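Below is one structure. I have some questions about it.
One protein chain omitted, others in place.
Chains: A and B, in written order; residue numbering restarts at 1 for each.
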Amino acid sequence: MISYIGLRLIRAVVTLLITITLVFIFIRFSGDPAAALAPPDAPQEVIDQYREALGLDKPLWSQYTAYLGQLLQGDFGYSVHTGLPSVQVFLARLPSTLFLGGTALAVALAAGLPLGAIAALNRGKPIDRLVMGFSVFAFALPNFLFGLVIILIGALVFQTYIGSNPDSFLDVVFPALTLGLASMGAFARFARSSLLETINAPFMVAAEARGIGRTRRLLRHAVPNASIPLVTLIGLSLGGLIAGSIVTEQVFGWPGVGQLLVRSVATRDIATVQFIVLAVAVTMILANLIVDLLYLVIDPRIRSK
Amino acid sequence: MTILSINNLSVGLPDGGDRDLAVEGVTFSVGKGETLCLVGESGSGKSVVAQAVMGMLPLQLPVKSGNIEFMGAPLPAQRDPAYLAMRSVRMAMIFQDAGASLDPLQRVGDQLEEIALVHGIDRATRKKMVADILDAVHLPDPKKLARAYPHQLSGGQAQRVVIAAALLLNPELLIADEPTTALDVTTQAEILELIEELRRDRGTAVLFITHDFGVVSDIADRVVVMRKGEVVESGEAAPLLRNPQHPYTRTLLAAATSRAAPRDAVDKSAVMTAQNICLTYKSGGPFNRREVEAVKDVSLTLHKGRTTAVVGESGSGKSSFARCLLRLEDVTSGTLTFEGRDITHLEGAEMQALRKRIQVVLQDPFGALNPRRTIGSAIAEGPIIHGATRADARAKAENLLEMVGLTPQAYDRHPHEFSGGQRQRICIARALALDPDVLIADESVSALDVSIQAQVLALFRDLQQRLGFTMLFITHDLRVAAAIADDLLVMQNGRAVEYGNAAEIFANPSQDYTKALLAAAPGQDLTAVSAA
Partner (left out) sequence: MKLQIPFVVKCAMGFVALFVAFAIFGQWLSPYEFRETSLLNRLKPPGTEGYILGTDARGRDVLVRLAVGAQITLIVAIVGTVIGAMLGSLLGIIAAAKRGWTENAIVAAIDVQASLPIIVVALFVLAMFDNSFTLFLLLIGLTGWEVYARLMRGAVLSAKEHGYVTAVRALGASPARIYLGHILPNVASIALVQFTINLPLTILLETALSFLGLGVQPPLTSLGQMMSEGRDRLLTAWWLTLFPGTIIFLLALSVSLIGDWLRDHLDPTLKSR
């Protein structure tokens, strides 16, 4: 168990280090990093200060350690766009993105898992085919198209521009639905196959032979066993949600990190882009780590390794 | 008193199968405190009968005719909810893979208690019942075991837990579907003894499903032999075993008792030797480095034209040892010689030339052939690698196909068109295509039904007679070893326990482990009868 945790921790740290290194290499070779990271309109002295701090006149290795040192001190550079530290710009946007992503994930889970379970329990029947059809549909429907259609319907039917008012119910539900639809389909499909696999497992047959009723077999034995692989899927779906939020926020004009990222890329606000990339990487690595550790809690087989 | 009575039962198969009925006109009954063995190979329909009794036949297998009576009253229709109250209370079933028939996420004790719970027994009684039954199946430290998860149990412990679960509510009938087939021979003997003990103490009727006449002779009061869904022979155990009427019964019986005729070594020269072989597997990274000593100091000499069997239970290191001899693993220490030459660290072209002389036939006939290649090209591949022309290789392969009992026309067909026994014949042909001096068979008949096993063993012997190769036969099954071996090496935990002439060891084992192993082998009486 200790070696399991140790191995996962090492893996997370190595992954993060490689990511930081790649970011460094890209920034270093894309142009003048000092100008990119210094506050906009900074006088030449300030840029020179940065140049010195980054050690651009020094060998590559000491530049790299200097960069790492800056990251450790929490200095991620200044946004060209606002003149503020990129961390501040990011943090200002974070709550609304978390709100949108959280709602989307909740919607996707609340609808996707039951749909998958229903399909599995009615394998081969019309309802199963309907759910599977929906999951392919949800996977293939581009979120920008879905978002635009929703806006169009909102304008024509409800006479309102969805996305204009973050406090109204519809303005939260529809962007969240847009963002969560693909994950919903994936959850449904995965829940179905996972449940189908456990329903036919030998211990389910044995439980039936022991006189345990169908409902109890499903709820006490099949569902817990089928949920184990779902933990991994939820961890993986985070990547899809992050990617999807970039587009969704853009479509609905949602004032979140995704919108910030797109704008920063368009305006070449490298400090901000750099910070967002690192933040995404840290989030994903942490999520995977949590998933791995969750296995310890829910699966006794891993706990005793 | 009759507990279970099956009358003229027929069960249908889905359309498109190789026959119309899974089970046809099966009739037998089991009395109180009696053990009835239902004997048959895969596809005989024996498990379908068990499922029908438990009311668990799937929709695709409908009961066509006949009825099943339990204590004089007809059983409910298949999958009827009324069955829920009967299972565990009146009748219980255990399966081959005990570990897999427990929920991996729940503690053993909780799973036992759940059975009592769903049958409406109060909490205090439940606790006591579970403690009592775990005690009754002789599990060490029952309290601690109740808190264990299934994966923490050994195969034998898991089977005891499953038996405990089956007998918790003291049912009148226990159905055991090949409960010892996956177990090592010593564990198997313990489990059989346990089932016998519980049957005696509780008067449970036992319907025991097996393919093994050794097991039958140890426990059966009465026997029903099934083949392709039909009963071919049935009756009291003793007379049936002494004087089987149906040729199929005789085949199955012979498989459990056959012995190799002792052969004198004609040519004493050693083809291959292994001296003090050690093999340590290393795995894992800096944090979880593991070393497993699979083979510890094992020596052996293969004499020309003779067969040496390596016998051991799972984890004894016998297959790892075979991989060392094949030079598929590099030994950690020790020396291998071939015709007097040190081959321990042979490389390159010399190694390539040596490969031709030592060949292998593996256990799993399904994984051993590339599913995308025709079987002809599989057999011809060896000669082609070693420089034969395509035409010569093809001629050789066709010749070999005939030699192993298939037709040359099989050349262009794919592996999935053949049965397990046929595939094993193809694998033998592939190995022999290089005219090897040494043939290593690693559990080559373990995955086959017993009657097929006997045929393939006969083929090995016949080919050895004609071609004169030396054979090393790895097996967990003492009876297979007895049927084929001139010499015998017994392995336990990676070490050689006993080594010498097979007939002598079987007659007079000198080591405690070998004695225990031989004593545990099912069907002692049977062997005694056939030897007489």
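The criterion applied here is as follows: a residue touches a chain if its C-beta (ideal position, glycine included) is under 8 Å from a C-beta of that chain, and two chains touch if they have at least 3 such contacts.
Owing to the predicted nature of the structure, the values given are computational and were not obtained by experimental measurement.
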| item | value |
| --- | --- |
| Where the missing chain makes contact, among the chains that are shown | A, B |
| Hidden-chain contact residue, picked from the options B:202, B:355 or B:413 | B:355 |
| Touch with the omitted chain, as defined above, among A:97, A:225 or A:264 | A:264 |
| Per the touch definition above, residue among B:42, B:370 or B:409 touching the missing chain | B:370 |
| Chain A residues touching the omitted chain (full complex) | 11, 14-16, 18-19, 22-23, 26-27, 30-31, 136-137, 139-145, 148-149, 151-152, 155, 239-240, 242-243, 246-247, 250, 261-262, 264-266, 268-270, 273-274, 276-277, 280-281, 284-285, 288 |
| Footprint left on chain B by the chain that the document does not show | 326, 328, 352, 355-356, 358-360, 362-364, 366-373, 378, 381-382, 385-386, 416, 427, 430-431, 434 |
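What we mean here is this: only the chains that are shown with their structure count from here on.
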| item | value |
| --- | --- |
| Touching residues (chain side chain A, partner chain B) in the complex | 3-4, 6-7, 10, 201-203, 205-213, 216, 220-221, 224-225, 228, 298-301, 304 |
| In the complex with chain A, residue positions of chain B that touch it | 54, 56, 83-89, 92-93, 95, 97, 100-106, 114-115, 118-119, 149, 151-152, 162, 165-166, 285, 287-288 |
